[in-house]
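Got a structure for you, questions after.
Right, chain A next:
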Amino acid sequence: MLKPFVAVLARDLLLAWRGRADVLVTLGFFVIVACLFPFGVGAEPNQLRAIAPGILWVAALLATLLSLHRLFGQDFADGTLEHLLLSPEPTVLWVLAKILAYWLTTSLPLVVAAPGLGMLFDMEQGGLMVLCLSLALGTPILSLLGAVGAALTLGLRGGGMLLALLVLPLFVPVLIFGAGAVEAHLSGTGASAHLLLLSGGALGALVLGPWACAAALRVAAE
Partner candidate 1 sequence: MNWNSWAAFWDMGGAAFYVWGSYGVTFIAIVAELLLVFRRRRDTLTRLLRLRRAQGGRPAAASPDSSD
Partner candidate 2 sequence: MTMQSSRGFHLFHFAAPNTFYPLAGRLAPWFAGLAALLAALGLWLAFFVAPTDATQGEVYRVIFIHVPAAWMSMFVYLVMAFWSGMGIIFNTRLSALMARALAPTGAMFCFVALWTGALWGRPTWGAYWVWDARLTSQLLLLFLYFGYIALTEAIEDPRRGDRAGAILALVGAVNVPIIYFSVKWWNTLHQGASVSLTKAPSMAATMLWGMLIMALAAWAYTIAVALWRVRSLILERERHTDWVSAELDRQGARP
């Protein structure tokens, strides 16, 4: 039962390692987008501190969006997707493995890099902790929802823009609770409610996302 799960996970991690330039590009994009904001809004430290959570979350969201096409694109193009769909084991399992590998190679580096960027915006230590935690809970939702969008737009002309149109509205709640958690912590009201809601969302996405994604992949491979 777990054989395809492990096989897909190991292969995708190996592929990410072989093509690590792609992973680094995503990380670089995240850093650069975050660093652009001070040029746009001015370097006033108080203002920067106030908008830092929002900036980092939007940057993480855009970085995720731009790398989503990697999730199934190559497998769709070279026929691996067909093979996987013909596996006797349940489709959701290996879909989940692919999303997990994607999260580990794309989102986890963002979570790790976020505190460093937070320091550029003069965030205090507790805020950095909450930021990390909110990203760690929120980015899985982005990966799971994004996977559905990526599967739906496989092989379409202008798929990238279409993908953005499809998934960005769905990302809004994650952005609200993720950035809100940090702000709530900084304003002293405590971030636990936000973080709980994010965990709930992550669980919900974990239960429903792979099914929708598997269905969308079947449609795409037809």
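Here is the rule we go by: contacts are C-beta pairs under 8 Å (C-beta built on N, C-alpha and C of every residue); 3 or more make two chains touch, one makes a residue touch a chain; residues count from 1.
Quick note on selection: all candidates are chains of the complex that A comes from, given by their letters.
Here the structure is a predicted model, which means the values were calculated and not measured.
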| item | value |
| --- | --- |
| Touch-positive candidate for chain A in this complex, from 1 or 2 | 2 |
| Touching residues (chain side chain A, partner candidate 2) in the complex | 145, 148, 152-153, 156-159, 162, 165-166, 168-170, 172-173, 176-177, 180, 183-184, 201, 208, 212, 215-216, 219-220, 222 |
